[in-house]
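A protein chain is absent from this complex, but the other protein chains hold their places.
Coming up: subunit A.
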Amino acid sequence: MTMVSDTPKQRFRLGMLVYDTRYRSITIQTVVGILFMAGAWWLIDNLLSNLAQLGKSPSFAFLWNRAGYDIDQTLIPYTNDDTHFRAMLVGLANTILVSVLGCIAATVLGVVVGVLRLSKNWLIGRLMTVYVEMFRNVPVLLWILVVFAVFTDVTPSPNEFRVTESMLAEGIEPKASKIVFDSVAITNRGTYIPKPLFERSLGAIHIGFMPISLNTLAILAVVLASFLGWRALLRHATRVQEETGERPTTWWKSLLVLFAPITLLLMALGFHLEIPELAGFNFKGGIRVSNAFMALWLGLTLYTAAFIAEIVRAGILAVPKGQTEAAYALGFRPTLTMRLVILPQALRVIIPPLISQFLNLTKNSSLAIAVSYMDLRGTLGGITLNQTGRELECMLLLMLIYLALSLLISSVMNVYNSFVKLKER
């Protein structure tokens, strides 16, 4: 019997694309896909032809023209003779600076608040609730503006630090003075802090557009080496303790390993601090941390920390209570229980939503323009866009950079997530 070959083969008909359930979904997807592409194509074509009609065909050549404007916070060397491209990089560096510092501060604050909100201490718990609800439910822009207003209106102007001859003669104190051993000046234009300088500097190497200070590299290397040395010392002590039952004294060795190399290096480099001094209109010397930066950083930190606190709280509550009880039964103290039992398990729940918060913070940093902080949006999407009139190009570039930045952050965080997530074997 050849039953199988006898079954009549159903011939494919066009109608089956609609009536046969095997093909229908493919048909619908294809049609919708084509319509979507056509729609997108129509928009792009429309845009390009209209731009061509205006005589503004898309071109990124403007990036290599002289920028001609100044930026007040430049992490990489920049003058108004540099190109728009370099101005963009300056903005990007400023965006990255505020985002990275914001993420770090928001995480630290968020974890502390999240843990404290679960505290059995009634007052602390309630205070943290008030903090979270206040910052979570007011737009971040308002917080940034509030912090900025506080910094500009409450702090003294540089002029109030001035000591004139007549004031000395009459023994009048200036209205404001520097703090921390007369080295930090908080003014309504920014906070001036001492700047580390080196007499025998190692110089810098230039990688592309970015000069990297060899001094910083040397210091980082020495600190890292000291830290590793210290860890090795402690491991050795533990081994000796396990073998002999007696732990050797480590405190003075620790201090020596941790601090002697760095002190020697700093002395060799001729390390000293440059103290900001009032000269002319403003303080000269030292590092100026602008109020715009402080406002943006604090605003973003406080706002995002409120969300992170909730994420941390949710993560901790997700760990069954039995785990805590078991830890207590084994004699762990609450702090140790939190550090060794609860948090490692909570982290699995915490990390994924935490990534979103980091991304939000980075994107929210484009609110910088409200306080005149020259981030990427302020340089490329603000002044460059305006002076060159290349709206489309600037916006596309801006979106591309934010997209790349966000993807970078989320991929780094995903790598970390794969470290802490539940290892299944």
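Assume a contact is a pair of C-beta atoms (placed from the backbone, for glycine too) under 8 Å apart; a residue touches a chain by one contact, two chains touch by 3 or more; residues count from 1.
Simple rule for what comes next: contacts and distances are computed from a predicted model.
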{"item": "Identity of the absent chain, which is to be given by its UniProt protein name, from \"ATP synthase subunit b\", \"General L-amino acid transport system substrate-binding protein\", \"Ubiquinol-cytochrome c reductase iron-sulfur subunit\" or \"DctM8\"", "value": "\"General L-amino acid transport system substrate-binding protein\""}
{"item": "Of A:Val18, A:Ile34, A:Leu47 or A:Ile287, the one touching the omitted chain in the full complex", "value": "A:Leu47"}
{"item": "Where the unshown chain meets subunit A, residue by residue", "value": "43, 46-47, 49-51, 53-56, 68-72, 80, 152-153, 157, 159, 188-189, 279-282, 284, 291, 366, 369, 372, 374, 377-378, 381-383, 385-389, 391-392, 395-396, 398-399, 402"}
